[in-house]
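The other protein chains are all here in position, but one chain of the complex has been omitted.
The block that comes next holds chain A.
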Amino acid sequence: MQSEGLQSIDQAQTVNKELYEFKNKRVSIMNKLMPVVLFLCASVSVLTTIGIVFTLITETYQFFKQIPILDFLFGTKWSPLIPPKSFGVLPLLSGTLMITFIACLVAIPLGLASAIYLSEYAPKRVRKIIKPILEVLAGVPTIVYGYFALSLVTPLIQSLFDSAGVFNALSAGIVVGIMIIPMVSSLSEDAMSAVPRSLRDGAYALGATRFEVALKIVVPAAFSGIVASAVLAFSRAIGETMIVTVAAGSTPNMTVNPLDSIQTMTAYIVQVSLGDTPHGSIEYGSIFAVGMTLFVITFLLNILAQYIARKFREEY
């Protein structure tokens, strides 16, 4: 009896091992390979950034070996192509800042107002229609905005101000402003919609009007997001190229008159890149120095945006 029992256990032990073959080489290689592939994909953008910064730095360094950095940073005459050559970046910087300033003057009030409308006033149906339209505005190619500036806004400005030239900073600045409205309004609206309903209710219950609730409760509570959107829009305006190339002209000009033709840093880079400037020449090097300046400014602005967003965050 006992031996029979043992025998049956023995029989049970002869399992069909083929059924329990867990190793699958193909799958295990895939599992090991996948993270590597994904990592490589992710590193493309990181490596590109490093490459760009590296090129900028080395070329800029070469440039500054010929032109003293102080002459570049504080010089008030930019004449890289026509002798006597002069490489003072301030005219380009002032041109860029004027465009950016005008653009922000247009975009921040309008963008904020539309964000307040969308988040506090607009019925659901209206918001569903307007928000996508605003986002389409953000997708219009900037060259189209450039033509819009040149063919519509500039004639309008010229009919108002006789002294305005065909190329002027005002026209380009306004259109850059229009271009960045969606950025301000969309990001601000997101921040404002995130303010909890209970805060609004609390203010309404005290007898606040809709406008007071928007201005004194929602905007302060969403302030960090609003400031971040404004700074992002600012750095977007600084870097804008096509509109200013088409509509603002190519006259490096230390002026505060927005009706004058100016040149921005980006427009200068376009001008030199498109021309037949020989590789390695000093003019060629100058676009890297200007590019580096632009890069440092936008980089600092982005850090500033993050700092402000953190500093002014109101907890709720």
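As a working rule, contacts are C-beta pairs under 8 Å (C-beta built on N, C-alpha and C of every residue); 3 or more make two chains touch, one makes a residue touch a chain; residues count from 1.
Throughout what follows, contacts and distances are computed from a predicted model.
Candidate names were "Cytochrome bc1 complex cytochrome b subunit", "Heme exporter protein C", "Phosphate ABC transporter ATP-binding protein (PhoT family)" or "Sarcosine oxidase subunit alpha", and the UniProt protein name of the unshown chain is "Phosphate ABC transporter ATP-binding protein (PhoT family)".
Only one residue from A:Ile108, A:Leu170 or A:Ile217 touches the chain missing from this view: A:Ile217. Of A:Phe101, A:Tyr147 or A:Tyr204, it is A:Tyr204 that touches the chain left out of the display. Between the chain not shown and the residues A:Lys124, A:His279 or A:Lys311, the one that touches is A:Lys124. For chain A, the residues touching the chain absent from view are 123-124, 196, 198-199, 201-209, 212, 216-217, 220-221, 314-316.
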